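A protein chain is absent from this complex, but the other protein chains hold their places.
Coming up: subunit A.
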C-alpha cells in the first residue's frame, strides 16, 4: 500500500461517486380533466385574492386607513376588514397559526397532501410558470426536443427564450409588488412606485420577492417540494391508513400490456389489467414520478395523473379511475370482492375538527368581547415610596391607558386600597377632587403619572394591594388593574 498507485486504475466500490443523483429536468405534459379544472379554479381564486386584496377598501372613518387588509408597521396596527389589532393582541396570530396547522393536519388525514397539490404557493406559482412555458415553447415533446437540439441559437429560439423569461419576470415582479401593497395604502403606493418616489424598502422587498419567485417557480419547482420543504416528512408521520391518497389501483391494472395484446390475452382467458403502459400518468406528473410504483415522497397529490389516465381509459373504453384518490385498505377489499368503504369521520378527523372549532371559537369569542379600553400600571421603583413632610406616604405609578376605539374618551380614574387614600394625576385638573379625569384621543395610548397618597396612620402594613379603575364617563365602559401600595 505504500507505493504510488494511480487512482484511475482502481475500481471504486462506489463511495467515491457523487453524493447526489444529478437533477433530471421534468417536462410535464398538459392535461385536461376534473382535477385540472379544480386546479385552475383554485389558482384563480388564490392569485385573485393575493393580487387584488390590497385594493379592497373598507371605511373606518376619517383619519383611519381605508384599506381592508393592512399591516401598518409604523403605527403598529393590523387591520383586517372590521378587525383592528394592536401590538398587545398579537396572540391572535398564535391562534391563527394553531388553526392553520391543525387545518393542515385535517386536510392530510382526509386527502393526503391536497394542500401541496392545490393550494401551496409553490405549486400555484409553478403551475402558472409552466402554463407560460407551454404557451411559449410548446408542450412536453416540443420542449424536450428544443432543449436537446444541437443548434439552439436560432433567432426564433432565442426570441422564445427571451419572451418566456420576460413573462416570468413580469409575473414575479407583480408578485413582489403585490406583497408590499399589504404594508401601505395600495393606490398611493402604486402611484409612488411608478413615479419612482416609493420608499427604498418597498423596492428592496419587490426585488427580493421577484428574485425568489422567479427562482423558485421558474427553476427549482418540484425540487422545493422534494428537498427543501419539511412538510412531506412531517405529513408522512401524520398520515394513517384511511387517508385518501392518489393511488394506482393495481388490483385492476396488472398485468400491463398494450391494448391489442390485452385483447388477445383476454380471449385466451389470461389475467390482464386495464393499464396499457402508455406512460401518460408519468408524462403529466409535475414531480416526474411514476405513481404506479406506489405512494412516494415526491407525490404532491395534484391528481393530474388521474386526469391523464381517465382520458386513456375513456379512449379504450374501460372504466375511469384506474388511478384515483383511494387507499390500500380498499384495494385489498376489492381484491377480496368486498365493496370499498370510505371513512372520513374517524377519531383523528373528529379531534382535528374539534380543535379547529375550539380554538377558532375561542378566538371569535375573545375578539367579539374584547375591551376597547385598557389600563396597565407600573409602580415606580426608585423610590418605591415617599414620606411627605406631614408623615403621610405616597406611591407613584406610571399608568398607561389604551383607547382602542374610534372615538375620543373622557376617562375618570379611581383607586381603592388603603383607607383614606387620595389620588392625583400629574397635569390633570379635575373638577371632582380625588377623581382625576383625562381625555384620551381615539385609537391612541396615554401615559400618565399617578400619585397615590395615604395618611400616615393608615399604613401599618408594608404592602397593601391597590386597584385602579378607569371608567369612560360617557359610555360607562371600564377596565381595571391591580398593583401594590408600599410603605417605606
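The rule is simple: contacts are C-beta pairs under 8 Å (C-beta built on N, C-alpha and C of every residue); 3 or more make two chains touch, one makes a residue touch a chain; residues count from 1.
Basically, contacts and distances are computed from a predicted model.
Of the names listed as "ABC transporter substrate-binding protein", "Glycosyltransferase", "Aspartate carbamoyltransferase" or "Cbb3-type cytochrome c oxidase subunit", the one that matches the UniProt record for the absent chain is "Cbb3-type cytochrome c oxidase subunit". Contact with the chain not shown here comes from a single listed residue; of A:170, A:426 or A:473, that residue is A:426. Screening A:331, A:386 or A:437 for touch with the missing chain picks out A:386. As for the chain not pictured, it touches subunit A at residues 1-7, 10, 12-13, 15-16, 380-383, 386-391, 394, 396, 424, 426-427, 429, 438, 446-447, 449, 451.
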